[in-house]
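Have a look at this one.
The complex appears here minus one protein chain, its other protein chains still in place.
By letter and in written order, the chains are A and B; residue numbering begins at 1 in each of them.
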Amino acid sequence: MHDSRNTLTSDSAIAPLPPAPSQAQAARARWRKRARKLAPYAFISPFFILFAVFGLFPLLFSIWLSLHQWDAPAGLAAMHWVGLENYWYALTDPWFSKSLLTTLWFAVASGVPQHLVALPLAFLIHTTLKRSRNFVVGAYFVPYITSSVAVALIFTTLFSKDFGVINAILPGPPIDWLGDAFWARITVAIVVFWRYLGWNVVLYLSALQVIPGDLYEAATLDGASRWQQFRHVALPLLRPMMFFAITLTLIGNLQLFEEPFILIPPDSGLAIDVMTTAMFMYRMAFSDGDFGTASAVSWLLFFLIAALTYGNARLFGKEGTGDVAR
Amino acid sequence: MSHAERLTPSRVMTLALVGAGVVLLAAPFWFTFVFATQARADIFRSPPPLWFGTHFLSNVQLLLERLPFWRNLGMSLYVATMTTALNLLLCALAGYAFAVHEFAGKKILFALVVGSMMLPSFLNMIPTFLVMDLFGWIDTPRALYVPGAAGALGIFLMRQYIGSAIPRDLIDAARMDGCGELRTFWSVVMPLCGPALGTLGLITFINAWNNFVGPLVVMHNADDYTVPLALRSMQSPNNTEWGALMAGSAIAMLPLLVAFVFSARRLVAGLTAGAVRG
Partner (left out) sequence: MPEGAVSRMVALAAAALAATAASAATTITVATFPDLDRAAKAALPRWHAAHPDIDVKIVSLQYLDHHTAMTTALATGSGLPDVMAIDFRYIGKFAGSGGFDDLNQPPYNAGALRSQFVPYTFVQATNAAGQLAALPADIGPGTLLYRTDLIAKAGLTEADLTRSWDSFIAAGVKLKAATGACLVAESTEILDILLRSDLKDGQGLYFDRSGKVLVDSPRFVHAFEVGRAAQKAGISADATLWTNEWVADLRSNKIAGQMMGAWLAGHLKNWLAPDTAGKWRSAPLPAGAYASYGGSFYAIPRRAAHKVEGFEFARFMTADVQSQVNSLRTLDTFPALLAAQQDPIIDEPMPFLGGQKARELWRELASKVPLIPVDKYDAMATDVIRAEFQNVVKRGKDIHLALADAKDLIEHRARR
């Protein structure tokens, strides 16, 4: 065995050369080299095998379906070919374009505050709270684990126009949070923000653990204020996690379905005003009975998400993506 | 970071802000438990009740009359635990490979992984059902935890974390010491992934727990429903027993709280700084 290396430097020119390998050692070294080449494929194969079995078929089915018109209850044999007509049909549907705008609005209105608040909040919690840290993080995280059923009931109670706590606290005339189109969207955005703020705080907190303490100490010695430490020490090192968290927010918000669905009943007059593209897709499939168009819409949405995610990746650049392999 | 815990003005303000946030964010959670102890007619009082009532036991009794609730809890626990355990292992493996190795097709394969997260999934109900039916996995828990055993989200998270938090030197050193890839992964990298594993474990557990579309497609027996599906099955368009439903929701959230407390210790524990110092 070689001398143990207590000094972990990458400057191997200083270390003594190992003795010439024997036959067995050479074979082992070759095997290890091949294993190292194959290892990544072996390590990622569980995902791809599972994907091939459980993800690929639904994916291909969905593409196939998007080229047919299908009223599902009539059975599989009832599909008939329409080519790209479903895509055209969706793109020319006024509710589709409305839903796209609504979806993008939600993405920005709830996504941007999520991160603007979560980042400094995580930093604050990380740097100032010791004993109460777990409790506070828990309280912020709790929205994520509250069941949808409870969320629906409780938020409609809290935001009730005449009897809700929110209107009781706020000055001025009561706001029709759940009955007016404008305010309903804001209510939904608030609920989404509420739901995912803690998740982002947790993500950023876990990334903050990795930043060595002496970096902050060095900054303090240099006279940096807390804000400056946040901006110049923490933020740059948080970029990989920011990329991750923002990508997730992007993907999640563009697929937003649950929060508007549970807050605004689907048969109320407001339903169209808070309809996201995912809800439009659901309606196409289960209300209009048009599974083919619903699949086409899901692919249109996919392209949108992919495009925006790609743009996001470009924005964050190489170091943002956490790619350290050389 | 060592600040003495004194009440400086900025600290007071921080506490106030954070405290206000805690109240606002935890309020609905609070209300779930309050409503769980109220009778249905009282939940719709105006103003709604702010403190606990006396109906918890009768709500639970009604819940148990309507649902095989403990069985549903058991099924949820089983499925969520299996999903989490598998995810932690398989996603860490894949994330490690993507972060540390260079191999042909890496960029494309990773793009596929991330891309798979962008497909809206509830349209997959019908093809998923066909696949499960083909395998004969209908009404089995396997159908619930196997498909998601190596989630794209987990791979993405682990790659980000390992790529940015585990120093390359450590891995090089291990290799030079003669460690095979698996050994490097298991003995050197994994122990340092505490925060990421804690986060991933928590998120996976919660997502698996709350998923109701999977069980809706695959489970055709009330005994085999997971908790979200079971609680939903108690909802009626005009006549939901809200008190019992809230009691069920409250009980169902407790394992998630436990999971959070369990992983919080890993999350907020610092890195072993020793490995990084030069």
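Basically, contacts are C-beta pairs under 8 Å (C-beta built on N, C-alpha and C of every residue); 3 or more make two chains touch, one makes a residue touch a chain.
Everything numeric in this text was worked out from a predicted model, so none of it was measured.
Participant: Tell me which of A:Leu38, A:Leu60 or A:Ala74 is the one touching the absent chain.
Facilitator: Result: among the candidates, A:Ala74 touches the missing chain.
Participant: Among A:Arg133, A:Lys161 or A:Arg231, which one is in touch with the chain left out?
Facilitator: A:Lys161
Participant: One chain isn't shown here. Among B:Leu64, B:Ile138, B:Cys179 or B:Leu257, which residue touches it?
Facilitator: B:Ile138
Participant: One chain is left out of this view; which of A:Pro94, A:Pro173 or A:Gly223 touches it in the full complex?
Facilitator: Among A:Pro94, A:Pro173 or A:Gly223, only A:Pro94 touches the chain that is not shown.
Participant: Counting contacts across the full complex, list the positions on subunit B that touch the omitted chain.
Facilitator: Given the touch definition above, subunit B has residues 40-41, 44, 46, 48, 125-126, 129-130, 133, 138, 212, 216-217, 220-222, 229, 232-240 touching the missing chain.
Participant: Under the stated touch rule, tell me which residues of subunit A contact the chain that is not displayed.
Facilitator: 69, 71-76, 78, 89, 92-95, 156-157, 160-164, 176, 178-181, 265-272, 283, 286-291
We adopt the following convention: only the chains that are shown with their structure count from here on.
Participant: If you average the CA atoms of subunit A and of subunit B, how many Å lie between those two points?
Facilitator: 14
Participant: So in the complex, which bits of subunit B are touching subunit A?
Facilitator: Per the touch definition, subunit B meets subunit A at residues 1, 3, 5, 10-11, 14, 17-18, 21-22, 24-29, 31-32, 35, 43, 46-48, 90-91, 93-94, 96-103, 106, 109, 112-120, 122-124, 126-128, 130-131, 146-147, 149-150, 152-153, 155-157, 159-165, 168-170, 172-173, 175-178, 180-182, 185, 195-196, 198-199, 202-203, 206, 210, 228, 231-232, 235, 242, 245-246, 249-250, 252-253, 256-257, 260-261, 264-265, 267-271, 273, 276, 278.
Participant: List the residues on subunit A that touch subunit B in their complex, please.
Facilitator: Its residues touching subunit B are 1-2, 5, 8-10, 32, 35-37, 39-41, 43-44, 46-48, 50-51, 53-55, 57-59, 61-62, 72, 121, 124-131, 133-134, 136-151, 153-155, 157-158, 160, 162-163, 165, 168, 194, 197-199, 202-203, 205-207, 209-210, 212-213, 216-217, 226, 240-241, 243-244, 247-248, 251, 255, 257, 278, 281-282, 285, 291, 294-295, 298, 301-302, 305-306, 309, 321-326.
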